[in-house]
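A single protein chain has been omitted; all remaining protein chains appear in their positions.
Labels run A, B and C following the written order; every chain starts at residue 1.
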C-alpha cells in the first residue's frame, strides 16, 4: 500500500501521534539536518556564553563530506536569535524550497544581539559592547570552522530585518570583501535625530542615540571612496520593504544613495508593514535569490 | 513629529509594551473588528454548546449599518475552529488585504467540527452526530441573523482544507443554491477503501469508514442530474493543492469529474504539502478571489 | 471523442489553419465580445474623428441586458490607443482572468491622445488642444451611452502608464467624484524643469513644457483643500513602478504626498523598467484589484 495513503489516513482518522521512544525511556538523538536548533558557545570577546540559532540543510548529515554556502541572518530589536524559526518557520521554508529545487542547501545562522541592556550590531559604550569584534573576529570564524561552510566571499551572504536590516547593510558596507549578497528587509538604515524619544533618558540611551547617528547607511555610501564603490559593485544588494512600513523612507534613501553612487541595487516595495507575515514571504524570495548567487565568481 | 517615526523609535528603543489599563484594574472591552474571536452558542440540534471562531471586518463597528458577505471556512481533521487564526494568522491576512484594496471586508466564520469522538461535516451514526442538520438548519441561520450578513447566495462562499476541503465541496454539491464560490485546499475529496487503516477497529470506526465511502465527490458529480449540473455552473469552483500533498489524487479526480460534467473548475497545483505554510498562502489567494465574486448576480 | 483531444491533435499534426469563409467570399461578422477593437467617432470638440480602442467582456453579446463597470486606460507618449492590445495582449489577459474568476467582466477603453503634433491628456495651446473637455464632456458620455456601462462612480476606474499614468492620476485628482479607483503604472507624475531638453526648441515645445509644469501631481495634492482630501479618500489609489524605471522618483513623490495628506495610497515597486513586460504584468494585477472594488459603495 502506498505510504502517502497511509499518512493520509493516519491524519484523517485523527489517531493520536506518538513519537517513537527507545527502550529505557530515552528518546533517540534527533537529527539536526533540516532543522533550526539553538546553541551557545563561549565568547572570549564578551567573556560569557552567547546564543545563536542555526539551520542545517536537509542533507547535512547524509552527505558528511559536503560543504555549504552560508547566510547570516540578523534579527530585529526587542527580539532574539530564535525569531526566524519561531515566528516565520524558517526551517519549513528552507526545506520546502530545497525540496522543489528553487533553493540550494545552505546554512542559515542568526547570532543573538539582544537580551541585555545593550542590543544591536554596532559597538557601543566603549569596550562594554564590542559586538562588531564579536561578529567578525569570533562568531564568523567559530561558525565557519565548526560547520561545513564553503570558503570564500562567493559563498557568504548576509541579511536581516529592521535593526538587523541596518546591521547587515552596514556590515557589508564595512566589509564588502566578505559577502556576495545582502538581503535586507524593513531595514532601520537610518534614524530621525529630531525624535523626542531620543532625548537621553539615561546615559546608556544617550550612547545608543550617538551610535545610531553614526550608522546612517545612505551617509556611509555618500562618503565611500572610489575603491569602496568598486567593492560594493561586487555585491548583490536587495532592499525589500512594505509600503506600510515605518522604515520605508530609510529604505528609499539607501536605494537612492546606491543609485547615485552607481552601484546596482534592487528595490522591492510590496504590500505590507513591519510584520512577520511580510518577513516570512521575504524569506521565500531571499533563499532562491541567494541560491542563484552563491558560488558564482564573476 | 510623525506618528510613524514615533512607532519606529518605540520599537527600536525596545521599550516594554504596556497595554493601557482602566482604573479599577479592568481592561477596556476590546473591539472585535479586524479580529478573530472564539464564541459559543447553544445548539438545540446537538443539545450542547458549540464553538465557532469568527473574523469581523475592520470597519464592522464603525459602520453599524453596513452588512457584509460571508465566507464559511471549514477546518481539517484533528483540529478545531481556532486553527485559521492560530496557525495561519487569518485576521492579519484579511486586515492587510482589505487595507490594500485587494480584498473587500467579509465575515469569515469557522464552526467547530472536532473535539469529540465524532468529527467531520457529514452526519454519522444515525442521529448521534447530525452535523449537516446543525450546519444548514441551525449554524448558518444563527450566524446570519446575529451578524450583519448580506443576504443571498451571491454573498455566501464556502471553503476549507483537508477534511474541511471535502466538507465544503460536498456541501456545495448538495446545496448549490446557497453558495456562489467554493475554495477548497488539499481537500479530502475521496478516500482509499483498500487501506488497512480502515479495518474497523471498533464500531464507530466502521461507521466513519462507511460515511466517508458515501461522500466521494467525484462520484457525486458523476451521478448528478442535468439540473444539478446546471446549478453547479453557477458556482466558482477552485481547487488548490500542493504537489507534495497526499490528497492530490482526490483533487485531480474532482477536477476531472467537473471537466467531464462540463462544469468550469479551476485547479491550481502549487509547490508544497499538507502544511499551514501552504494554507496560509492559499488564504491570500482566496480572499481577493472571493472579493471579485461576491455580490455579482450574473 | 473529446474536443480537447481534437484540438490537441490539430495542433500537433500541424494542419494548416483555415478560417471559415462564407459563400460569396465574405467573412462572417466577427463577434466583438472578448476582443479589443478599434473604433472612431466624430468629436465636436476637436472637429474631427477621434479613435479609441475598446475591449468588451466575453459575455457582452450573449447577455444583452447586462451592464458592466468600465476601466479607462490611458496610453503613454509616442504611442496610441492600440498599444494595450498590440503590445500587452489586453484581451487575452482579460479573457483569462475572467474565465478563472479572478476578475469580473469590465469594459476597457483607451482613447487616442497621440498621433498629432500635440499629445497628452492636458489642455494645451489655448483652445487648440482641448483634450480635457474632449475626455470629460464628450468621450466619457459617448462611451457610457453607446455601450452598456453601469452608472456611478463605484463602477468607473481609470488607469494608465507613463504619460497616461500622469493623466489618470491628474484626472482623478481633478474629478474625484467620478472614479472609485486609480491604477497608475510608471506614471510621469512630475517633470524635471532643469532639463535642457525642455529648452523650447519651438513655440509648441515651450507650451508643452509650460503645461507639464502645471501638472505635477505631488504639488496638486499638497495644494488640495480639506474637502478635496476627503474626496481623495474615497478612491483606491495604486501606484506601480519598476525599480529600474526613470519615473520612479515621481512615483515616490506622489506616494509621499498622499501619505502626508493622510490619503491611503498603495505603492508597489517591482523588478523592471519602463517596458511592456512590466505593464503587461501590471494589467494582471490591476484587473483583479478593480474587480474587488467595482460596485462597492462603502
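General remarks:
Definition applied: contacts are C-beta pairs under 8 Å (C-beta built on N, C-alpha and C of every residue); 3 or more make two chains touch, one makes a residue touch a chain.
Just so you know, these numbers come straight off a predicted model, no measurement behind them.
Annotation: of C:43, C:67, C:100 or C:234, C:100 touches the absent chain (contact as defined above).
Of the candidate positions C:112, C:162 or C:266, contact with the hidden chain is made by C:162.
Checked against the full complex, the one of C:50, C:274 or C:293 touching the unshown chain is C:274. Between the chain not shown and the residues A:102, A:125 or A:228, the one that touches is A:102.
What chain B contributes to its contact with the hidden chain is residues 243, 252, 255, 266-271.
Although one chain is not drawn, its touching partners on chain C can still be listed: residues 1, 4-14, 76-78, 89, 92-93, 96, 99-100, 102, 114, 119, 162-163, 188, 191-192, 194-198, 205, 208, 212, 244, 246-247, 271-275, 277. Counting the whole complex, the residues of chain A in touch with the unshown chain are 63, 66, 99-104, 181, 236, 238, 264, 266, 288-289, 291-293, 295-296, 298.
Criterion: only the chains that are shown with their structure count from here on.
The greatest centre-to-centre distance from chain A, using averaged C-alpha positions, is reached by C. Rounded to a whole number, the gap between the C-alpha centres of chain B and chain C is 36 angstrom. The geometric centre of chain A is 41 Å away from that of chain C, both derived from CA atoms.
Among the residues of chain C, those in touch with two or more other chains are 266.
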